[in-house]
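Complex shown without one protein chain; remaining protein chains in place.
Moving on, here comes chain A:
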Amino acid sequence: MSDNYIHLPEKPKLNLRWLLLMAWRDSRRNRGKLALFISSIVLGIAALVAINSFSDNLSIDIERQAKSLIGADLVMAGNKPPEGEIATLIDSIGGERSDEVRFVSMVYFQASQGTRLVQVRALEGGFPYYGAIETEPAEASRSFRKGGRRALVDQTLLLQFNTKPGDSIRVGTMTFEIAGALHKIPGQSAVTATIAPAVYIPREYLEQTGLLQKGSRISYYYYFKLPANTDADKLVKKLEPRLDEEGINFDTVKSRQESTGRAYSDLASFLALVGFVALLLGCVGVASAVHVYIREKLATIGVLRCIGVSGKQAFLIYLFQVLVMGFIGATIGALLGSLIQLYLPQLFKAFLPVEVTVAVSWGAIAEGIGIGVLVSVLFALLPLLSIRNVSPIITLRSSVEHLTNQKDPLRLAVYSLILVFVLLFAYFQLGNWLRALGFTGGVVVGFIVLALIARGMMWLVKRFFPVNWGYVWRQSLANLYRPNNQTLLLTVSVGLGAALIATLVLMQRLLVSEVAISGSEHQPNLVLFDIQNAQKEGVVELTKAEGLPVQQLVPVVTMRLEEINGLTAADVRKDTTLGIPDWAFTREYRVTYRDTLIDSESEVEGKWTGTVNPDTEVIPISLEDRYAERLKAKLGDTLVFNVQGALMKTRVAHLREIDWNRVQSNFLVLFPKGVLEEAPQFHILMTRTQSDQQSAQFQRTLVQQFPNVSAIDLDLILQTLDEILSKISFVIRFMALFSITTGLLVLIGSVNISKFQRIQESVLLRTLGASRKQILTITAFEYLLLGALASGTGVILAVFASWALAVFSFEVNFVPELWPLLPVFLGITFLTVVIGIVNSRGILSRPPLEVLRREV
């Protein structure tokens, strides 16, 4: 203190008890208004708590059901048949073992005469050792292996082909009786079953099906039940170098548990972020509600300052109110979230490999309440800070500027804290700083763009105000930029919700259309593969006989990569600095040979000569450019391939870019003519059918004449993709619903908050003679403009967000279908208008004086 005649006694200490008492006293007559503030954060917290509770329960269940995730202690899988070294290795492991051979093939349903590409699993042994293959009838899962030609067929296939247990199915050249409908396989979710529906047959009949042709893509699975004293993880660690060498993958209970947990925690994190956006949206509502609340409290604060309350004390009184309200809101949200959680296992059912139990997650509840209180206080601080600067002079002059205009460094600190909080939250959900920054940046940009657009709209309306319009319209427009307008708040809150929904709609359409476009017009829609050399002519003839064009007939030779510039798989594994991925050596390559490039290919580097005499020069090959990049291979490098036993030295002579979106047979590695003609090979034929009936008829005949030849029906793929995307998007929409509902709650809140001002205006207008209809029109038009602006901006933002997702994340061409955005735009605009009018109903239907007495 400076230059006083008398020094003031020491400042009285902050009396916390009194401040709390004042906070409670002051809140007594305002709880209705504070309830609005609560409602803003309830849904955001509910979403977070629901997802996090679900995640917690899922982790516990994954751990509890870990063994049934893979049905064994150890699973191994490779592409080579169990011969020689591999057989020795597998046999050396000990314990109980089941063998399974997996491949895709056409099956023929005799009852309905339908055909379908399925995943055939030829099983031998007692798998699963943990959990169960669930079938109907239940005993079918065991009985189908106890002798006789009996099969288990995925229940969706049975439904699709109107077939039931007891009917017959033909796999290759062999007919099986359907022993039961397959409901669940250990570790497999419903979505996996949709992508590749399975048919189990006993292993002993596999050879007789005639489907094990040279070149067919076959996987060999080995399930082990290890002796009680054997640690699966230690065992595989010991065997790992040999397993890698043989290209055998393995999975233990622990590794599957980790990978499953990771996969679902990624999904849960994504959904938690969607919920968090709802919470942030609610916080905009909180900031706005507190802002208006404090404005209404200015007189009280002025009086308190007058009688000696310090700025800090006044600030704390209202901070405590916000704290308590935030706590109540967060607690209600947490309780609601715990209830919503009951529904989530149902919602995620299609994606889950385990049964999820429902239990209260106290951790998630505590976290939700903590986040709710923190985030509501952080956002409320922005308006609350101004309390410290309220001048007591307003008790004498209510017309003076209530708040000093000095710049408050604490506001900047609060903005920074909010950003840090969002960043940290995103980091804990995503576990990656770059992604967390991306999320935070996206949220900030979304808020800024919406705020700028709202401000721009206000400026435009003011600048180009249509002075010649009728009074009602002018009044509505003027409402957009008058003091205490709702333009900014509504544009941000409703706009963000609309952006979320519209992005989801756009992305689903885009991904489906990406495939649909590829299959349109005259492009092939039916691909036949595994056509053996001897069958080539027959299949071509059959195709032509059915009146279908042979659009492409391509030879395919399978091979493995042995060396890159003299480096073997072992060398690459030893020296990780080389950066060459392991899969380059372990995968099986399907290679074709031709002398020209096709439509979907374009030259990047080098020249494609297309023919060679292997006796006189190193074989020149062409690589797909991105594949070469991953392999760290450039023009002139040497690659040695193992073509079913024969080593072939090649030279990278050409790099190509491939348009993968085209339905073509595209290959990473292209050989010239003159080398592979005599190698074991199969062929792919592409054709185009005109109708489902024609396609079904052709596939039926094909399966009867050439049982080993498989057909991929592009329409079926489209259908499956659409089905999967619908399931995913339903989950995301469910979460986005929280954002939209929060947006609407913020809308209801802000309409209610500004009710006082609206009442004054409406009463004034009605006193001056405005009719009920005129006031209703003013209100409706104002909300129509606000709703259209908010949802329109949201939709535009969604187009940009979808573009970014399409280009950078999904790497697909951005050709959006815009018409589905129209219902989003219209729906949200309509809702805004309805809520605006419903909330203003009280003002319209009562006489002016009554309203004034009641509300003012």
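Quick notes on this one:
Criterion: a residue touches a chain if its C-beta (ideal position, glycine included) is under 8 Å from a C-beta of that chain, and two chains touch if they have at least 3 such contacts; residues count from 1.
Everything that follows uses one rule, which is that contacts and distances are computed from a predicted model.
A single chain of the complex does not appear, and UniProt lists its protein name as "ABC transporter ATP-binding protein", one of "Multiple sugar transport system permease protein", "3-isopropylmalate dehydratase small subunit", "ABC transporter ATP-binding protein" or "LytTR family transcriptional regulator".
Remark: the omitted chain is touched by one listed residue; of A:Ala299, A:Val618 or A:Ala804 this is A:Ala299. Checked against the full complex, the one of A:Ser376, A:Ser391, A:Asn525 or A:Ser622 touching the unshown chain is A:Ser391. For the chain left out of this panel, the touching residue among A:Asp26, A:Glu588, A:Glu605 or A:Asp625 is A:Asp26. Contacts to the hidden chain, counted on chain A, fall at residues 1-6, 8-9, 11-12, 15, 18, 21-22, 25-30, 299-300, 302-312, 391-393, 395-397.
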